[in-house]
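In this view, the complex is presented without one of its protein chains, the others remaining in place.
Presenting subunit A:
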Amino acid sequence: MKFKKILSTAMAVTLAGSLLAACSSNNNSNKGSEPTGSAQASAPASSGAKQELVMNYRAEPPALDVSIAETSAAFTVLGAVSEGLYRLNKDMQPEPGLASALPEISADGLTYTIKLRDGLQWSDGSPLTAKDFVYSFRRTLDPATKATYAFIVAWVKGGEDVMAAKSADDVKAAQEKLGVEAKDDTTLVITLERPVPFFTSLLSFLTFYPQKEDFVGPLGEKGGTDADKVIGAGPFLLKSWDHDQKLVLEKNDKYWDAANVKLTKVTLNIVKDNSTGLNLYDSGASDFQVLSGEQYMNLKGNPELVLKPELVTGYLNFQETKVPAFKNQKIRQAFSMAIDRQGLVDTILQGSVPSTGFVPLGNLDGDSQEFRAVAGDAQVAFDPAKAKELLAEGLKDEGLTQMPKVSIMGDDHSTGPKVLEFLVGQWEQNLGVKVVASPMPHASRVDNELKKNYDIVSSLWGADYNDPMTWLDMYLTGSSLNTQDWSNAKYDELIKEAQTTTDAKKRAANLVEAEKVLLEEAAISPLYFRSIPVMVKSKVQDLIQPPYGPEFELKWTSIK
């Protein structure tokens, strides 16, 4: 009997310990340590609604360095902490950011003259001038910076020369010749290698942000690795950064448009697992969470559920050298036509949209129209009977009695394997062709794809910039991304002409025409336009979720 006492004493000591710990926690912890739905309860109670936002974020951002950043995590945080000449609004149109107005563009479309706002300041109070842009472009292109997105800045005249320069002296010489110049403190002149019709909107992209030389320079490779090594001129400051745990943003009073920034504090908790994230969201410890496909199924109809369309297309490539049968247009068409895309979306990729072309919904055409609205449905339609016919004809043309054994390669995570299974089923059912599914880790898939080591590959492409060219120039003959070895003279001509013309109308028309060629020949077989399901608490207003680049835009967000 007495031993019970001992045991209970031991228990009591343990409990007391945790209680003590709990008490001391109340001094320094925020609402995260009071999980009992406090976020929901307290917000409506204090009617003035604290302008504070707590979000779950799925990844630790790599270095928050303008030159080096390449992930959407970095785009998102740096988009809040700093700013470019322009900032995209909710309609994805560029609004003047650090620039005072839209650029003056020369008649040949090559020279952009941009006036900066007067009295711009970095968040430490030092002046921000046109020279900071010149330094930024030069640094990004320097091979020693190891910037993977340098190719975009290389569209500036002389950019390729800087990237290819061998010695430090060559780099310096090439940088001097680079087509970006600070005429005075508030006038920036950028000269391009060839016309880029969407360049104004591109100037809002992270890689074109300014960098403060006497801040970034001394830090060297350590730049952007801690809160005190990040500087910007945007709506928020990076107040603290506990790696792999959380980032805290606070309003930047020195921002030129501070009057229109409503949020005073944003906490980004790094939560890598979706289920954990949803638990935190449900317990009130977070106002924002991205969902997995299964979670989306369970939450369908929930008023806090938002579907965020992305500029991402899932599609198939047919390797024509490894499988000569795929050189035959009819066989490719048969494979494409035998897929019920609506069925794919309904059974596996809920929330996404069946593709109607390669360039996804929402992508602009470079002439301020939506590409799909102009191009319409360019996809080979689902038609099992016709597909069978085409396959028979195609095989006859090639002198084959039956389709050679082929396999389809794809990612082995999330919905990847299920998509493969679905496609294999469709081809067996609608074409009578047995295809072997071969799922593999993402890195292997990409590696094999680039080495052209596949029969059919299920792949994904996301826009780097909002223009059809990011989709269509990869199928030029000989392009490193044309992994299927497809070649079409008319297509090449249309794209090359579009790359050089200054006539935006003609360019857009060429690109629409080129996509038509690509799809009529079933050179590739688009499957779906991806959407991401997200949960956002209803008190959060005007949280913009752009379809590419940063995952969300906080400048205009407020709490109701």
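Please note the rule applied: contacts are C-beta pairs under 8 Å (C-beta built on N, C-alpha and C of every residue); 3 or more make two chains touch, one makes a residue touch a chain; residues count from 1.
By definition in this document, contacts and distances are computed from a predicted model.
The chain that is not shown carries the UniProt protein name "ABC transporter permease", picked from "AMP-dependent synthetase and ligase", "ABC transporter permease", "3-methyl-2-oxobutanoate dehydrogenase subunit VorB" or "Acetyl-CoA acetyltransferase".
Only one of A:Met92, A:Leu206, A:Val266 or A:Ala285 touches the chain withheld from this view, namely A:Ala285.
The chain omitted from view is touched by exactly one of A:Ser167, A:Ser480 or A:Thr500, namely A:Ser480.
Checked against the full complex, the one of A:Glu221, A:Asp346 or A:Asp397 touching the unshown chain is A:Glu221.
Residue positions on subunit A in contact with the hidden chain: 2-3, 6-7, 10-11, 13-14, 18, 21-22, 24-25, 28-30, 32-33, 35-37, 60, 62-63, 65, 68, 70, 143-144, 146, 148-151, 163-164, 221-225, 242-246, 269-273, 275-277, 279-280, 282-283, 285, 441-444, 446-448, 450, 464, 480-481, in rising order.
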